[in-house]
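Below you'll find the structure, written out as structure tokens, and then a few comments.
Only a single protein chain was left out; the remaining protein chains are all shown in position.
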Amino acid sequence: MLRSPRAIPYLLLLPSIVVIAAVVLVPVLVSLWSSFTPYNLTRPATLFTFVGWRNYQRLFANADFWWAFGRTLVFVTVALNLELVFGLALALLVNRVTTGRKTIRTIMMFPMMFSPILVGFQFKYVFNDSVGILNNALFSLGLITRPIPWLVNGALANFSILAAEIWMSTSIFAILLLSGLLALPQDPIEAAKVDGCNPVQVFRHITLPFLMPFIYIAMTIRSLDVARAYDMVRIMTNGGPAGRTELLWTLIARVGYQNSQMGMANAMGYVSILTSIAFTFYFYRKLSLSRRYMGGAE
Amino acid sequence: MSARMIEQPWQRWAIRFALFVALAILCIPGLWVVLTAFRPNVEIMARPPVWIPQHPTLDNFRRIFGLLPAEQQGLPVADYFRNSLVISVTSTIIAILVGMMGGYAFARFRFRGKKAMFLGFMLSRTVPGIALSLPLFIVWSRLGLIDTKIGMIVIYLAINIPFTIWLTDGFFRQIPVDLSDAAQIDGCTRWQAFWKIEFPLARSGLASAAIFAFLTSWNEYALAAQITRTTNAKTMPVGLMDFTAQFTVDWAGMSAMAVLIIIPALILTFIVQKHLIAGLTFGGVKG
């Protein structure tokens, strides 16, 4: 509906574009440039020494980087999938009760308003081996006699940060999927029942396809800010013990700010940026496709 | 809806029990932190643990505001709180104004490059905070914006605009175009039609977008931790780290500060929860 001079939409978008360009686009280009330099915070002049692919070559030859990268991919994949499963289960449960749905939904929003740094602190406290509520509870129930070193043992620490991440983000899935379930038209479900489907078949063939766009919205929204997990891990373990929970993001902070190797850190940063964009783009495409399938506009 | 399903009593109880467990898991960690904020240190360290606070106290709060001169010196929590408030409120107001213009453009106009631009805005949001902080640190230090409130406000503006655009696009699209047309025929300019008809109708949606933006700024850590240094601009989440030393954590002080961070967030979220969900799903599904 081009009902006015063509310039108007661009004018309306101009301030947004300027801000994004200044705070994201330009810095990302600076980041790209500095990833080809040996830039070190302590020696500013090094920002203008071009070293080609050297940072990337060193990076790809570095086992610590690959460990962190692989751990990040596994962490994100496992977390997103579990959040989806738990979120769907929770949404289906809430959809089955008829009273107090509003209150329940409000309680479900509880973790969403927590700052990730707060979630990190909270779980650092929950999993603390001497004063944590988890060990305290296990002691009181007589299930353990010695404290479990949740954040000190490598495997347990990974489990702990995963638990914290899932606690933080399952609600988003649950709430979005619940609104999908509430919008679900009853006619096709009744038709399927009349056609002889059992509850599992109804879910598989009617409910789930209808929920797909909602699942992709949740996935898209989540993939926009998976890196928020950095804040949480930063305070819980900061990559420790001995690098056993090191994610790409904590590694970047360590290399960039503690070791002042900005060039190298930016090279890693670029890897993380491209990975995030790939994730988001993938889900966004899926969302567009399923929307077309649902008959949404444009 | 589901009430029409035939349910056995035992099924109903199983569902209720499962829900109760799930909701307990969602609530207990936070509750535990809140309880801790009101406990004396002895009780926190006690073994066997004290479940219900026996000696509730406000000392932890007094201490972090430096109101207990006797023992430790207070942290500049009041400064952090003020910084957080100034930065979050300012960036939210501007983000809503700017984002609303953008959302309106996407909802009401057809123009070249629309889809690519929308995707571009969304993708700008995907850049991980910590990865963005590196070049921002470089650029901001050249511009002298490190450790300034204005520096943080601009950054949060950029973080909040894409999401505000997504939400307001959805809200404006729920308002039929005919209403603006009718208003223009009734004698309004397009500008008047927007302020008298479309803006009031989108107001509740805009309010929830604003609260979402506020929470994002209020809760952000990764960027603030690198860009702010002192009481000039340091925000609450960054201040929270003041309570951790190399090997020890001041659980009581941290819990008190956590409560201070969570209370505004709690109140605001409950106010807008309904609109927020509607906005997210509408913007997404009807694309």
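So that you can tell them apart, the chains are marked A and B in the order they are listed, and the count of residues begins at 1 in each.
Just so it is clear, a residue touches a chain if its C-beta (ideal position, glycine included) is under 8 Å from a C-beta of that chain, and two chains touch if they have at least 3 such contacts.
The rule is simple: contacts and distances are computed from a predicted model.
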item	value
Omitted chain (choose from "MaoC family dehydratase", "Carbohydrate ABC transporter ATP-binding protein, CUT1 family", "Nitrogen regulatory protein P-II" or "Probable glycine dehydrogenase (decarboxylating) subunit 1") - UniProt protein name	"Carbohydrate ABC transporter ATP-binding protein, CUT1 family"
Residue among B:18, B:119, B:188 or B:266 touching the omitted chain	B:188
Residues of chain B (touch criterion as defined above) contacting the omitted chain	176, 178-179, 181-190, 192, 196-197, 200-201
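We adopt the following convention: only the chains that are shown with their structure count from here on.
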item	value
Complex contact set, residues of chain B against chain A	1-3, 5, 15-16, 18-19, 22-23, 25-30, 32-33, 36, 44-45, 48-49, 98-99, 101-102, 104-106, 108-111, 114, 117, 119-132, 134-139, 154-155, 157-159, 161-162, 165, 177, 190, 215, 218-222, 225-226, 237, 240-241, 244, 249, 251, 254-255, 258, 261-262, 265-266, 268-270, 273, 277-278, 280-281, 284-287
Residue numbers on chain A that touch chain B, as the complex places them	1-2, 4, 6, 8-10, 12-13, 15-16, 19-20, 22-28, 30-31, 34, 39, 47, 90, 93-98, 104-118, 121-126, 128, 130-131, 133, 136, 139-140, 167, 171, 175-176, 179-180, 182-184, 186, 213-214, 216-217, 220-221, 223-228, 230-231, 234-235, 249, 252-253, 256-257, 262, 265-266, 268-270, 272-273, 276-277, 279-281, 284, 287-288, 291, 294, 296-298
